[in-house]
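The complex appears here without one of its protein chains, the remainder shown in place.
And now, chain A:
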Amino acid sequence: MQLATRTTVRPAARVSVRAAPRPAVRVVRARAQPEKVLQEAIKEAEEVCDGGAAGECAAAWDNVEEISAAISHKKANDAATNANDPLEQFCGDNPDADECRVYDD
């Protein structure tokens, strides 16, 4: 029985090892940098509101709100899915490591 479970665990681990470029993809996604987008949007809103029409000013601040909301949603999601937990991250890539094995029975 134990042998059987081991053989079912291993192929899954191999697949995730082969999918090694995953962390690289994560880094690329992080490069979108919503924080930088936010700073630019705030700067733009302040400039637009200095001389622009009321509608354009509201639209510019609305963009700021949208980006702020996106940042906080991402943080909440990461917290909910343990995306920032180093052990969870490691176990996502190495489900058969000693630290990560979970047997349901």
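Keep this in mind: contacts are C-beta pairs under 8 Å (C-beta built on N, C-alpha and C of every residue); 3 or more make two chains touch, one makes a residue touch a chain; residues count from 1.
Methods note: contacts and distances are computed from a predicted model.
According to UniProt, the chain absent from the figure is "Phosphoribulokinase, chloroplastic", selected among "RNA polymerase II subunit A C-terminal domain phosphatase SSU72", "RNase_PH domain-containing protein", "Trafficking protein particle complex subunit" or "Phosphoribulokinase, chloroplastic". Remark: the residues of chain A touching the chain excluded from display are 29, 32, 34-35, 37-39, 42-43, 45-46, 49, 53-73, 76, 79-81.
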